[in-house]
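Here we show just some of the chains, and they stay where they sit in the whole.
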Amino acid sequence: MEFDLVVKNGTVVTAQGVYRADVGIRGKHIAAIGEALHGEREIDADGMYVTPGAVDVHVHLEMPIGDFVSTDDFYAGTRAAAFGGTATIIDFVEPAPEETMLEALAALRAKADGKVVIDYGLHMTIGPTEIVKLAQVPAAYEAGCASFKLYMAYGLRLNDGELWQALTAVHNTGGLPVIHAENWDVITTLVAENVANGRTSPHYHPRSRPAKLEGEAAGRAIDIAELVGTRLYVFHVSCGETAARIAAARQRGLPIYGETCPQYLLLDWSLYDRPGVLGALPVCSPPIRAQEEQANLWRALGQNHLQVVSTDHCPFTMAEKESRSANYSQIPGGVPSIEVRFAAVYSQGVRAGHLSLAQWVDVCCTTPARLFGLQSKGEIAIGYDADLVIFDPERERVITPASLHETAGWTLYEGMMLRGWPVVTISRGKVIVENDELLVGPGYGRFIKRRY
Amino acid sequence: MEFDLVVKNGTVVTAQGVYRADVGIRGKHIAAIGEALHGEREIDADGMYVTPGAVDVHVHLEMPIGDFVSTDDFYAGTRAAAFGGTATIIDFVEPAPEETMLEALAALRAKADGKVVIDYGLHMTIGPTEIVKLAQVPAAYEAGCASFKLYMAYGLRLNDGELWQALTAVHNTGGLPVIHAENWDVITTLVAENVANGRTSPHYHPRSRPAKLEGEAAGRAIDIAELVGTRLYVFHVSCGETAARIAAARQRGLPIYGETCPQYLLLDWSLYDRPGVLGALPVCSPPIRAQEEQANLWRALGQNHLQVVSTDHCPFTMAEKESRSANYSQIPGGVPSIEVRFAAVYSQGVRAGHLSLAQWVDVCCTTPARLFGLQSKGEIAIGYDADLVIFDPERERVITPASLHETAGWTLYEGMMLRGWPVVTISRGKVIVENDELLVGPGYGRFIKRRY
């Protein structure tokens, strides 16, 4: 037979357009797109969309935060991703103070390589203790960490001078800086004032982190990036205020990019007013915001003011959330979205008229691959990795914790009915999910050395 | 053999990206994109770009204007287009007062069908005498004229009320209105003042049609389009003033589009100061403008404020130009660009860093096809018409009249060295230009019924 595997009769959706074709795979790569292709195995995708494997550039698997570790380890997390149609993730390396970047990378890979079921890349984090290690940035880049995470919040926060230093070092290497932008000084002041006045319920979480302070920080990072002359990618944009600053910078011709996440597109801050631990579950930062921000974010995606939907997937168990729920500022922050992302953007974005089919694939697959140096991912074209999703646009699914493969045991999307769901996931030419079963074991995934 | 024709080993450039692949053609369509394809005939494109056949949505072939007829007839014009890598053009139907739109369409097709060597479509012109024929718009649309030309200048000028009527009729049919936007009343006043004062040399041509008056008219048309709720496409944007109004409308979320042309991107108004007939040759409207507008236009293309490069190809002979050169306002307006467009945007746009390879294909092939309802054109994807160009990025050519197949006998680009030129043009699966020879005869081209 000419091909090893052919996806037949499907409607191919790329970031550019939609057409009917067969996709032929030889070994690990897409070898042909054509009519009447034949292969050793053939999968009929009639009535289905055939898309690139989705790419989630922002996940935190088995990540230690204080006393806790995010619930999904590299096996469980990549398994859930695979079921959701995601064929590549990018997670984070956070060097300990005494570690070199390469040592930290090696340690992380030692933890992940044997567990992942899909391909993965790693951002290198530059925290305050890494400022003295900036000479290691080229080595990290060469080792495949082409993007570098900078924080303006939390203990990992860089002050603006350190930010300038880190941006300069990353820019000189050709890497892409990615940033968590919030005004930490004001937020901690507002939190302290709330706590001092007994306002400790999750209701006050979004109210201590107003949209203005996210917009301000993003604007400041953009200003410093402009001074350095570097590209910059803004993580988890949750509001129109931040999107507007990115749009204004892009309008001036600056290479600034931004992502948002399903929790900001689909949910609103009334969740924080649910009773008991239910109000604690949605705690994440930036917080989920007032309902009108959903429309702002869909519009920003539609107008290319934001370019990517990722997840910032970082769940903790209900027990962990509850153990700290007496004071919202102590609740471990993070929510799960890794499995629903691709379907959620289709169901609530494309079906609702916010995005076209091509834009859906663009923000979930193609642009994240392009921006993050995943050179063989995110497209259906000859020579690219044969990462494909067969997506049934009519398959309905009511989200429940049991319906997902995430391990947190809860989901903020519980009860939401999504129409459209991935039914087959193919990674490097191999069918890895089919008939609701995972067909590969831990370690099938590969670490990808990213570069520009 | 599996395919009729295979373009092998080339670098495929689409609006979305760049990858190496063979392209397999069966009959008139693209049947496969893959590795190691084989066909009855195989063309080696190693070191070449393989692009979609280019699409020029704005040409005037053998068009009567007053005492003259534009020099290239449907044979000569489409032949020159084919040599330049253009596989589809869109020309115009202008009904006579007593003709129905369908009669005028039939008459035009009777003139063109037997001559064209590439595929072509037709815009239907709605002049003042067509306002009473607006009930014919649906029939024109059904007959394949999916776009409708409206003038704010010349004898074909609609006043704003007629413009509202025409836009409403086109919008209700689902068609796309396209517009020549200049403030005719002020321009004729400025011209009259110049002529009355003996300022009749071509130097005064651009000075009677200032950029502000093009921007004003485009802005007015956009305002009326917004009132109607319709899409609108602005022809031959020659300056940043107009591009800014289109950009502002798009920023507000309106479906407004614009094109520019090679003469505005590559040339400047010093041409009007050349001696004798040389100063008369570049007379066209809008005029070629001050040099700084070139940068404005490249930037507008790069930022997607403008979406298309077409030509407005409409040449007259040097003798015709000369015969009226005593008074710039009487010189027949129009310049030739049909053959150089695709190469010129590559050489002066991509090589100069204004556009990416993907943007080049986007503005010259893909977006014009999408916007104008050429459903099977402008992409390299399965099932699309096998319109392809093999483009040698290193082929150097110094432009002279003799080097071109246009019949005007002169070119404004004379002496310009372009690096990059199309070497093979394929139309519906057939090689029509190769080794500097045209391989098909008049009538090979087909009229395309466009629709949305």
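Going by the order they are written in, the chains are A and B; count residues from 1 in each one.
Following the convention adopted for this analysis, contacts are C-beta pairs under 8 Å (C-beta built on N, C-alpha and C of every residue); 3 or more make two chains touch, one makes a residue touch a chain.
All values derive from a computational prediction rather than experimental measurement.
This homomeric assembly is drawn with 2 chains in place; in total, the structure file defines 4 copies of the chain.
Note that only the chains that are shown with their structure count from here on.
The distance from the centre of chain A to the centre of chain B, each centre being the mean of the chain's C-alpha atoms, comes to 41 Å.
Chain contact summary for the complex, chain A toward chain B: residues 12, 14-17, 19-22, 24, 26, 29, 31-37, 251, 253, 299, 303-304, 366, 370, 379, 381-384.
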